[in-house]
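Comments concern the structure below.
Of the protein chains in this complex, all but one are displayed in their positions.
Right, subunit A next:
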Amino acid sequence: MVDVQLQHISRIYDPSRPAAVHRVNIHVRDGEFLTLVGPSGSGKSTCLRMVAGLEPVNEGSVLIGGKDVTELRPRDRDVAMVFQSYALYPNMTARQNMAFALENAGMTKDEINRRVENAAAMLELEPLLDTKPANMSGGQRQRVAMGRAIVREPQVFLMDEPLSNLDARLRVSTRAQIAEMQRKLGVTTIYVTHDQTEAMTMGDRVAVLKDGILQQVDEPMHLYRHPGNTFVAGFIGSPSMALIEQVPVIPGSVTTAQIAPGIEVPIPQEFVGKVEDQVIVGVRPEHWDIEDDGVPVDVTHVEQLGAESFAYVRPAGELPGTLRTGSLAIRLLGKHEIEAGMRISIAPTRCTFFDAETEINFEYL
């Protein structure tokens, strides 16, 4: 087993424009499952392809197991990759697809058969072994692509949005399957996704990218509770954290942030020295209470999801700050009587404070 180090790697297509990936520095530990998440165009796939060797590295180094592989060809890196398109060879059956790399390596027939049968059993692929990709469903192709990676017994798994072409239900079950399999095999894995739920549920750690720049690498729950900046705060969690900008800071015996006239939330003592006259306040949907003396808001619509529901609201009056997204989401716990068109009052129970200028969480300043 090995670790993977991305040491300040950059991918520059055009020197006159911002780099697609800018000096990303991540240490993926031995046996770790790291998810790389970000919106489209954030450079996450490019990062993965640089580790695979499919994309040149313009700056920095990639180390696999301590060995510098930056200038090695993909074939010399001992990595296996699962592509978004699955990239199964269409002229070969599932068995041939899985055996292909092993045949390339000159393995004996017995050993190839053993590995293919093992992987097929693990992925419940036995009935499909003699089927060609064209006659498989998306989920089946996905499993064959996984099988092709597993039989290699590589040092590193690289997965590029392998679930994005599956329907929602299959995605959830396969997500669990992949995570479980990775834990069983213990192979260091880098997994790219744009889906923050996948990132949160699968990874030991999550790396968040935006515009080619690394935002935070952290364990899922810590990432959720302690986002490094407003981007991570807004990107992780669904519905998003509400971000109220230009909230005036009112000094006093207890320094507070005034999110609405009469609604002031105390700023933790340890941040007081760092805040200036304005802050950005972030509140997650589950951290709003419906209270009579809160901020009056109009409910624009309600999403009933069965187990829980969310109300989307707009402030009814003028606020001292501005709401970044225009509306904010509130998780409703058992309050099914709330409907669109109603006016309610809400107050935050827990806030995250970000620096108005750098948008960084004060915890990290």
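Just a few scattered comments:
Following the convention adopted for this analysis, contacts are C-beta pairs under 8 Å (C-beta built on N, C-alpha and C of every residue); 3 or more make two chains touch, one makes a residue touch a chain; residues count from 1.
Operating definition for what follows: contacts and distances are computed from a predicted model.
Chosen from "Fe-S cluster assembly protein SufB", "Sugar ABC transporter permease", "NitT/TauT family transport system ATP-binding protein" or "FecR family protein", the protein name that UniProt gives for the omitted chain reads "Sugar ABC transporter permease". Across the entire complex, the residue among A:91, A:173 or A:238 in touch with the chain not shown is A:91.
Remark: the omitted chain is touched by one listed residue; of A:81, A:297 or A:311 this is A:81. In the complete assembly, the contact with the undisplayed chain comes from A:101, out of A:12, A:63 or A:101.
As for the chain not pictured, it touches subunit A at residues 52, 54, 73-75, 79-81, 83, 85, 87-92, 100-101, 104-105, 148, 152.
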